[in-house]
Each structure stands twice: as C-alpha cells, then as structure tokens.
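With one protein chain held back, the other chains of the complex are shown just where they sit.
Order of writing sets the labels: A, B and C. Residues in every chain begin at 1.
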Amino acid sequence: MRIKVCYFARLREKLGISDEIIDLPDNCGNISSVRAVLQKRDEIWQQAFASDQSVLSALNHEMVTSDHQLEAGDELAFFPPVTGG
Amino acid sequence: MRIKVCYFARLREKLGISDEIIDLPDNCGNISSVRAVLQKRDEIWQQAFASDQSVLSALNHEMVTSDHQLEAGDELAFFPPVTGG
Amino acid sequence: MIRLQMEDFDTGAEINALHSMGSHIGAVVSFVGFVREFSDESRLDAIELEHYPQMTQKSLERIATEAKSRWNIERVIIIHRIGRLTPDEQIVFVGVASSHRSEAFSACEFVIDTLKTQAPFWKKECFSTGDQWVDAKLSDTSKSDRWKSN
Partner (left out) sequence: MIRLQMEDFDTGAEINALHSMGSHIGAVVSFVGFVREFSDESRLDAIELEHYPQMTQKSLERIATEAKSRWNIERVIIIHRIGRLTPDEQIVFVGVASSHRSEAFSACEFVIDTLKTQAPFWKKECFSTGDQWVDAKLSDTSKSDRWKSN
C-alpha cells in the first residue's frame, strides 16, 4: 500500500527531503514499522529515528503515538518536538 | 484628640457627609470605639454601622481591622466593600 | 506603573510598552475589564466610579509590589478609570511582563483579584429608572482569599 510521508524542521534538513510517497507491504502495520523500514536506509536515517522522543508522528494531521495502524492513502508526518508560541 | 473621618460611596450618601473632623477622648482607643461613638448619633448612623462586614475601615490610607488604635491627626475612612475593577 | 484616569487607554500600546521595558521579556499577559451592557436584566445607561483619591494610588502600588515580590516578573502596569463610563467602555487594565509566562499569568490574576477586594473603588450603576450602588460579590472575596494560602 502507498502512503505519503512528510518531514519537518531539523528532521527535514537532516534527511534532505520534505516529503515522499512510499510503498509499504499491505500488512506493514503501524507507525513503528514504518520507522523501522526508514531506519534501514542508511546511517543518517538510522540515527534520525533512533530516539522515540526526538521524533513525533502525526497521522492525517493529528498527533498520534507510534502504535497507530496505517491505511493506504494516509499522510504520515515525522517531526521534532514542536517549539512554536 | 482630633482625627479626620471620611465616608465613601453608599455610606457617604446614606450619612449625607463626605468627611468631618471629630474630637475624641484621648484614650478613646481603637476604631471600634469610634464606630460606637458614631452609632449614638441617630437611627441612620446606628443602622449604617450595625454590621461589621458592610463597613470597612482604612487608617491613614491602609485597610485595617477595627481593633487598630488611633492617634491624633489620623485619617480614618469608612466605606462599603469595594467594587472596582 | 499605576495610572488613574478619566480617559480611555490603548491596550495594544500598553502591551507594547510592557514588552519594550526589557530585552529578555518574552511574554505579556493582560486583563481588560469592560462595562457590561446589562446588569441582571436591565440595560445600563452608564456606571460611575468613585474612589478614595489619597488611598487609591498607594493601594494599587502595594498590590503591584506584592506581585513583584511573589513572582519572577519584570513589570506591572495597572490602569483604572474613574468617573462616568458607558457600556462597552474599558474600565481596567492589568498587564504583566515576564520572561516566564506561567509567572505572568499568576501575577496578573493575583493583581486583578486583589484589586477587586482591596483597592478603594466603588461602582454605581445608572439606569433610566435610577441609580444603584453595586454590591460586592462574595465570589470576589473568595478569589482574593485564595492567594493568601499560596
């Protein structure tokens, strides 16, 4: 199944990409599984997602925890803790 | 001894006076004693000071309780609970 | 800074003034109180604010000083209008500048709560049918008392 993945702020700069479409096995499962897939890309990706706390996730524009299940067409975003206001 | 007494708001209107100089016996004592003296004037004064809670006191521009001692030259003020802001 | 005045005030200008008082001020919390259009069911013509001139300034300064001693804040501005005010007019402004927002929130609420029970102002409501002094609210006393136990 196909989802969109977006990256923001420090994470976007570190990874050198702001968004991409990725294909996942249909039963890929939850956000943690996507993180595991991404971490296999190379050393930079491995480090970027190493700590659970330093990367938050939003699924379809709502902050969610990593155990959320994914569906085809989802927009998944990864970003550092927010610092607005 | 001589002190100045001021009245504000509803109390001022009820008593028909905004301030006055009064002479007290030198050992008149505290604010409660002044209230007792004033209450003897007539029915209106008696009623106006009947309830402790409905008349607050300030001595030389500081809110105080009725047990405060007085000195010659003091400015004593009586007024209803405040309603600013 | 304390101001007692008949004239209206410019809230935005006061907030900017608070901020410009220091380079490390990141937060300004403010409270603005307005004359309501209705009191109970009746439409108000105006309110009249009486105060105790020799005491008012001192009383507000004491409240501001206590706020500064209790919280880590930079500046406090209190503006209170006096005289006759019509519905929707601004009555009071309390602004607190701080580098720490939670301290600014607490200090600002403390100042307005304390002002409402300690500062010598009295409101009279003017209706087409006559005038009426406003009664003090028990809820104001309990809001103010709550700061004593902190």
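Everything below uses one rule, namely that a residue touches a chain if its C-beta (ideal position, glycine included) is under 8 Å from a C-beta of that chain, and two chains touch if they have at least 3 such contacts.
Since the model is a prediction, treat every value here as computed from it, not as a measurement.
K.L.:
What are the shown chains in contact with the chain that isn't displayed?
P.N.:
A, C
K.L.:
Given that one chain is not shown, which residue among C:S20, C:S42, C:T65 or C:T86 touches it?
P.N.:
Result: among the candidates, C:S20 touches the missing chain.
K.L.:
Considering the whole complex, not just the chains shown, which residues of chain C touch the missing one?
P.N.:
Its contact residues with the unshown chain are 10-13, 15-16, 19-20, 23-34, 36-38, 87-88, 99, 101-102, 104-105, 108-109, 112-113, 143.
K.L.:
Considering the whole complex rather than only what is displayed, give the residues of chain A touching the chain that is not shown.
P.N.:
6, 8-10, 13, 58, 61-63, 75, 77, 79-85
Basically, only the chains that are shown with their structure count from here on.
K.L.:
Determine, using the mean of C-alpha atoms as each chain's centre, which chain is farthest from chain A.
P.N.:
Chain B.
K.L.:
Taking the mean of the C-alpha atoms as each chain's centre, how many Å separate chain B from chain C?
P.N.:
The answer is 26 Å.
K.L.:
Could you say which residues in chain A touch two or more other chains, in rising order?
P.N.:
Chain A, residues with two or more chain partners: not present.
K.L.:
Which positions in chain C are in touch with at least two other chains?
P.N.:
Touching at least two other chains: none.
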